[in-house]
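What follows is one structure encoded as structure tokens, with my remarks underneath.
Missing here: one protein chain of the complex. Every other protein chain is in place.
Letters are used for the chains, namely A and B, taken in the order the chains are written, and counting of residues starts over at 1 for each.
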Amino acid sequence: MDRFISLFTIGIAQGAIIAIVALGFLLIYKATGVVNFAQGDLVTLGAYVAVWASTERGWPLGVAYLLAIVVLFVVGIVLERFAYAPLRGRSIHVVVISTLGAALVIRAIILKWMGPTPTRLASPLGFDVITVGKARIPKQNLLIIGLTVISVGGTMLVFNMTQFGRQVRALASDRVTAMLQGIRATRMSMLTFGLSAAMSALAGVLIAPTRAVTVDLGFSVMLYAFAAAILGGMGRLGGVVVAAIAIGLVRQLGSGYINADYAEIYPFILMLVVLAARPEGLFGHDTGSRL
Amino acid sequence: MRRHARMSAAIVMGVALLAASCGSDDGSSSDKATTVVAQTTAPAESTPASAVPEASAADTTVPETTGGSDTTEAAATDSSAAGSDLTLTEPVVLVALVSDPGGTDQNAVPDFNDGSRLAVEEINAAGGIGGLPIDFQVIETLPTGDTVINSLNLALEKNPTAIIGPVSSTALLAISAKVDEAGVPMIHNTTEPKAVHDGEAGSQWIFSNRPSNEGAAAIGVKYAVEELGASKIGLMHTNTSFGVSGAASQTAAAAAAGVSISSDQSFEFNATDLTNAALAMDGSDVILDWGTPSTVGLAVNTLAQQGLQNIPHIGPGSVGFGFFAKIVGDASLLNGVLGVVDCNPVGDDRPEVKAFVTSFTEKYGYAPSYAAAEQYDSVYILKHVIETAGSDDPEAIRDGLESLTGVSGMCSDNYFNDNGLLNHTSVVAKFVDGSLETQKSYDVE
Partner (left out) sequence: MTPEVVSDPVSRVRRPPVYGRHQFLGVAGFIVFASILATVLDSAYNYGLLSSWLTMSILGLGFYLVFGLGGQFAFSQAAFFGLGAYSSAWASRSTSFGWGLLAAIVIGAAVALLFSLLVFRTNQFYFAITTLAFSQIALVVFREFDAFTGSGGEVIGIRKPDAFGYQFNTDVRIVWLLIGAVGVALFLVAMIERSPLRREALAVHAQPTVAATLGMPTGRLRLLMFVLGSSFAAVAGSLQAHRSGFISTEGFSVALAIDIFLILLLGGVSSMWGPIVGAAFVVVAPEKLRFIGNYRGMVYGILLILVIVVFPKGLVGLFETGWNRIRRRQSTDPEILGDSSAPDPSLEVGR
């Protein structure tokens, strides 16, 4: 039972990270239609900015975390200007290849800057744990869950309640009409890229203290985020969050109770099974729609 | 017109990006170098390291020994150098296959390259081999199939006298057949068991300067039983051939020593959470952890979080790399971690090793790991073999390596060939105040 509590909490925390990345990815997808393959490398970059600030500059962790989020917001806008804006109106495949190219560039910059050997980002809570029964749960996991609840809740609130959210939804449902109504698509796309990258940075600094930081850090998270987005049916933010948590749990419990050698693939097997039965995902109703 | 504007914008962007990344590099890499110094030579900081190198070397080892020799050339092979009167008409060409630091290969630590480079520079400063300086070339490679074959082909185009081989076992397996075909002697830095002389991918041209993985893994058990008095051993390992063969050897050694395996936990080589494996270690007297530096570092953290940091935790050789301390992150957790490393240059009392550590640290800004020492030794072994044979013929070098006995170097004081393995030492070392201290030395079968 203690083991179950430990694994369960970690599963939720890992799912929470996946949820943040998936929401960031969906934000861009809804506002612009772009599937951003650089999302994972933005996560990695966020983590490395914080590593640099805290270990090489010796700045306090809070500052390092904030810096990562701010820097990545700017990087997101730069990404939009260079890898997406010049290609507006081109086929989606061209844009996808461009985000892939951007991913390669980001990755190469990280390698050149920080080197290929693994490193580490400290947690503001250190290695502290709280005990539930006999189970010892790292406080970092609770921090992850807490911040995820705040940021995901905030995103949903913004998405459903504000002018910005309405505009994004309008762009997602009918881009041309939305623009005819005076929605500034350019400004919106810059803003969504920036916000999405900032969310990636948040995911990056939250997940980095739980493992060795390498240049591959964000890639596997991105794959799970894709899976979560699809399982959740692309459209519904709530559905995507539920799917992300499910993925985190399946991975953790599968590795704990079935066989750790296959930990990586339990979520993908789940996804294939669900899609074989429900091609539109768990909560989707109309495949391919961006609503 | 718009199209042109767009194109030129794209080009300007590309150039700007490139310029920006080049620019950022200079500053940050020097920052990084200083951090590395601070981390790997942490104990030397109390004394002015660069001013009194001998003292700093002594500081990290046993204090009462006074720093011995003055030059590193007293090293390795001079004791047995038979043919210093050898004269060659063509310089010895040495090609090193190193991991591409621009790739994601975590083997791309500078130790490998710097170790062999230091040896070459010393030899060349002292007149080279056969009166000519060594022509030393470095080719970067990734462990994936075609890239490593292309790199080997490039290396072979240089007409190498010998190749300082790859440091990744996958890369080694990918090229072993071609090396055999090409007939170029190669000394590599992996423990791949299939590439020993009578192994499936073995070749009489291929030699390793590392001890066997199985042998080193078994030493972990020996140390746990004899020195730590363990009766229940917990095993953690990755599901790669390195981890699986290491754990198999440990299970056999434990059975032979009459102790039990309390738990055997396997996980993916890129595992990101080891809570389950760590929990299973509860109740073990000693943990033997045959993982990657990343997973061992993660295991150290996870064991601490699960309240199990008092169980002695023994890792493989890769804990001897400077970046391992970085992965663990917390100095208090690092202390007490043990590793079965091929050798521990910073903890070696021999005067020539102290001199080597000093000149290496001065030159590259970090203390040499076992790998740096082994790569350094490889070059001197080749020099020794060429001078003894009086020829730099590939066959002569191969036969010289084949019959190599009793050569002393920085990592091992007794290199000899057995089935393609040249190095037969391992030490169990322990992190004390952030640096490795040798606990006990072993001969590896």
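What we mean here is this: contacts are C-beta pairs under 8 Å (C-beta built on N, C-alpha and C of every residue); 3 or more make two chains touch, one makes a residue touch a chain.
Every value quoted in this text rests on a predicted model; they were computed, and no experiment measured them.
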| item | value |
| --- | --- |
| Listed residues A:A83, A:L206 or A:L249, member touching the removed chain | A:A83 |
| From B:N124, B:T144 or B:S441, residue that would touch the chain that is not displayed | B:T144 |
| Hidden partner chain, residues of chain A it touches | 32-35, 82-84, 86-95, 97-98, 100-105, 107-109, 111-112, 175-176, 185, 189, 219, 223, 226-227, 229-230, 234, 261-262, 264-265, 268-269, 271-272, 275-276, 279-281, 287-288 |
| Chain not shown, touching residues in chain B | 6-7, 10-11, 14, 17-18, 21-22, 100-103, 140, 143-147, 149-150, 153-154, 156-157, 170, 173-174, 176-177, 194, 200-201, 239-241, 244, 268 |
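Note that only the chains that are shown with their structure count from here on.
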| item | value |
| --- | --- |
| Cα-centroid distance, chain A relative to chain B, in whole angstrom | 36 |
| Residue ranges of chain B touching chain A (in the complex, touch as defined) | 6, 9-10, 13, 17, 21, 24-25, 28-29, 31-32, 35, 99, 101-106, 108-109, 239, 265-268, 270-273, 275-277, 279, 293-295, 297-298, 301, 304-307, 321, 323, 326-330, 333 |
| Complex contact set, residues of chain A against chain B | 3, 6-7, 10, 14, 52, 55-56, 82, 86, 105, 107-109, 111-120, 122, 126-127, 129, 136, 138, 210-212, 214-216, 220, 252, 255-256, 260-261, 263-264 |
